Structure formats: C-alpha cells, structure tokens
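Sharing a structure with you now.
Removed: one protein chain of the complex. Kept in place: all other protein chains.
And now, chain A:
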Amino acid sequence: MAAAVHKLLHPHSHAHAQPEPKQSEAHPEPAHAEAQQASNEKREDEKQKVAQWVDQKQPLSPNEIHQDPDKKVVGHSSRVLRQEDFELIKTLGTGTFARVWLVRFNNAQGSDRDKVFALKVLRKVDVIRLKQVEHVRNERNVLSAVAGHPFITTMVASFQDHDSLYMLLEYCPGGEVFSYLRRARRFNEPTSQFYGAEIVLILEYLHEKEGVAYRDLKPENILIDAEGHLKLVDFGFAKKVENRETYTLCGTPEYLAPEVIRNTGHGTAVDWWAFGILIYEFLVGQPPFWDQNPMKIYEQIVEGRVRFPSAMSPEARDLISGLCTVDTSKRLGNIKGGASAVKSHPWFRNIDWDALYNRKVRGPIVPHLRGPADARNFDDYEPESGNREPYSKELREKWDEYFKDF
C-alpha cells in the first residue's frame, strides 16, 4: 500500500509499473434490456433505503459503527447511484478541487422534498493535478469506516462516474461553528465545554477505535446540525496511522503541532494539541500562537509557551496547558488513559458523557430553520465555471485504478 501510494504521487518514477486499467468496472453498461431493468430496480431500492435513513438518522453505537462498512446502512460504495438521481439546489461550499451541493432526489414529491443531502463532487482531473489522490482516498475510506458516529458527518454512500467522484453526506443546516464564533467573538465556558466535550468523543472514537488521526481540527471544519450538535466535516487529511507515525506536513498553520513542524514523525497526538488550541480559541476568540508571518507562528508553537488571559479559569488553563504540551510523552490525551484522561479533567466535570453521546443533552445553539432544506446559514458561492479540463483517456487509463473503491 505504501509503495502504491508513493507510485501514485510520483508517477514518473514508476511509469513502468502502472497497473492495467480495468474496463469501467464500476459502471457496467449492460447490453440487454433485462440487465438494464434489474439495475434500475436496484437503483430505486437503494434510493429508498437512503431516503429512509435520512428520515430517521439514528446514530449508531461505537461497535455498530466499527463493523464492516458493507454491512452498515451507511458508508458503502454504491454501484448504482448517479449524479442524475439528484437535483442540485444550492452550492454550500467550494474548495480547490471540490464543490459541495445541497441536493434532493430528482422528482421528489411532497414530504420527500425535505429529504436533503450534501453532495460533495470532486473532479478526478483536479484531484490528480493537485496531487490529492491519496488524501481523497483516505477521506473516503475514513468516512466510510466512521459513518454512523453521532458527531461526524455521515457519509451515506459514495459513487463515481467517468470523470467525477461523489460523496453523499448528511446535510448540517446550522453552518460552521466558525461563523458563530467569529460573530460572537468568543464562547462562554458552558458553551465551550459542551462543544469541547463532543469533540473529545469524536477524537476518542477516531483514535481508539479506528486508529485514525484527523489532522485538521479547527472551527471551520465543525458544523452545527439541526439539533445544535456538532458534526465534524472534511476528512481530507484524516489518516489511519495505527501504531506507525506519519510524516507528511498537513493541517492549518495556527493549529499545527510542534512535532509536525519539526518533522520528527507524528500520530494521533497532534489532534490533542489542536484540541487545546481549539478550546483556547473558543474561550479567547483567537488562537494562542499568532503572527502575520507564519514562520513566527511556527517558532512560537515549537517553543510552546501559551499565554493566558488573566480571566481564564484555572481549570481551563490547566486543561489547555496539558493538551498544548510540546513533549508528546507528557501531552494530555496521549499519555496513559488516552481520551478518558481528558474526559475526567475537572474542566469537564459537569458533562454527562453517556447522555452526551446519545444526544440527550440540548445544544447551546439550536439553529432556527424554516425546514430541513433551509440553507440560509451558508454563504453564496460563484457558480461553477463551464469550461472544465477533460478527463482524458490517458488519464483514465493511468489513474482510474486508484479510484476503483469509490
């Protein structure tokens, strides 16, 4: 696998080792009308299942989530869904190689019009050009593995067509925590504790059940759902690390852990560092290490001296100091006990962890919505430009193998 990924990122050095392209395995074109009909039935069946799930959205227990993705109701690779099955309502966000749409099933009638999703569309040609093939594969596989967690955006299914990759995700109508935080300037302690606690449950699951490091924690990547609970999105940098360290520098400047900057190898401990930065930003309104010149940020991070406003409670300081500890062998969350050591920190003493996991606690901000398809909490984006670089036959022959699990 490691070698395969290397090959994929340095295609020229291994040009002789390219695998034979499989003839559009994902989308067979049945010659007979009979097969066509069978496929259509399967497709209708799948659409119905997906619609049913969105109706109930029951979070799964940690053990249910952890089972084989093909046996779960959500997170599988669909061979029958297509983009044409969806009506694109509005763009919810754009990135350098992806666009997220608010969608509903085509020709939805009555109450079915309220069954909406977020559809993340990635152009294969852009993914390849920006050398994000490995990250996109990681994202799909991690989202598939964790689908059903109460505080991670659920990937209902993934699919692809000749030039694009699709992730059908649950829609979080509340928008980004980032927007709420910037407008409020800072959160008070109970709000920060509530959001912090839900993040702890996410990290506990990712690290200890899946061996996954998330690597891009920040308010921009946390959404609020219709009930006021958090949903972590954007798993582009998430990686299954298990008991091996990893080296690729990735994340967001203010949130990078010292070991990432120094390139000494990093693992799940980077998320606990970033979690400390996040709590600080919730409470103070800006991260502890900041400068206009990014190199100065990194210098401060590696030094690791956090300054606290005089008003911050001793418990909050103690928690943040424990998390933002340069030495990973002393960092809270990474030391003995893992996430449970964080959960038992006095700053979280008012949290009922079981009730929280089961979403029985009311969120501090419940978005007011005109209905499940309301997209007012998302900014407007420029329409997609019409001229797209085509996904040529050469590219397909070279790369489609790497997308075959999508």
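Keep in mind that, in the parts below, contacts are C-beta pairs under 8 Å (C-beta built on N, C-alpha and C of every residue); 3 or more make two chains touch, one makes a residue touch a chain; residues count from 1.
Just so we're on the same page, contacts and distances are computed from a predicted model.
Chemist: Given the options "cAMP-dependent protein kinase regulatory subunit", "SGF29 C-terminal domain-containing protein", "Ribosomal RNA-processing protein 42" or "Sedlin", say which is the protein name UniProt records for the missing chain.
Modeler: "cAMP-dependent protein kinase regulatory subunit"
Chemist: Of the residues A:Arg82, A:Arg129, A:His162 or A:Arg376, which one touches the chain left out of the display?
Modeler: With A:Arg82, A:Arg129, A:His162 or A:Arg376 as choices, the missing chain is touched by A:Arg376.
Chemist: Check the options A:Glu87, A:Asp114 or A:Glu134 and report the residue that touches the missing chain.
Modeler: Selected residue, touching the omitted chain: A:Glu134.
Chemist: Give the residue, chosen from A:Ala51, A:Met312, A:Val361 or A:Leu395, that touches the chain omitted from the document.
Modeler: Of all options in A:Ala51, A:Met312, A:Val361 or A:Leu395, contact with the hidden chain holds for A:Met312.
Chemist: Suppose we count only contacts with the excluded chain; which residues of chain A make the list?
Modeler: Against the left-out chain, chain A lists 2-3, 5-6, 9, 131, 134-135, 174-176, 178-180, 182-191, 207-209, 211, 216, 218, 220, 236-237, 242-245, 247-254, 261-265, 267, 284-286, 290-296, 298-299, 302-303, 307-312, 328-330, 334-336, 338, 364-368, 376-380.
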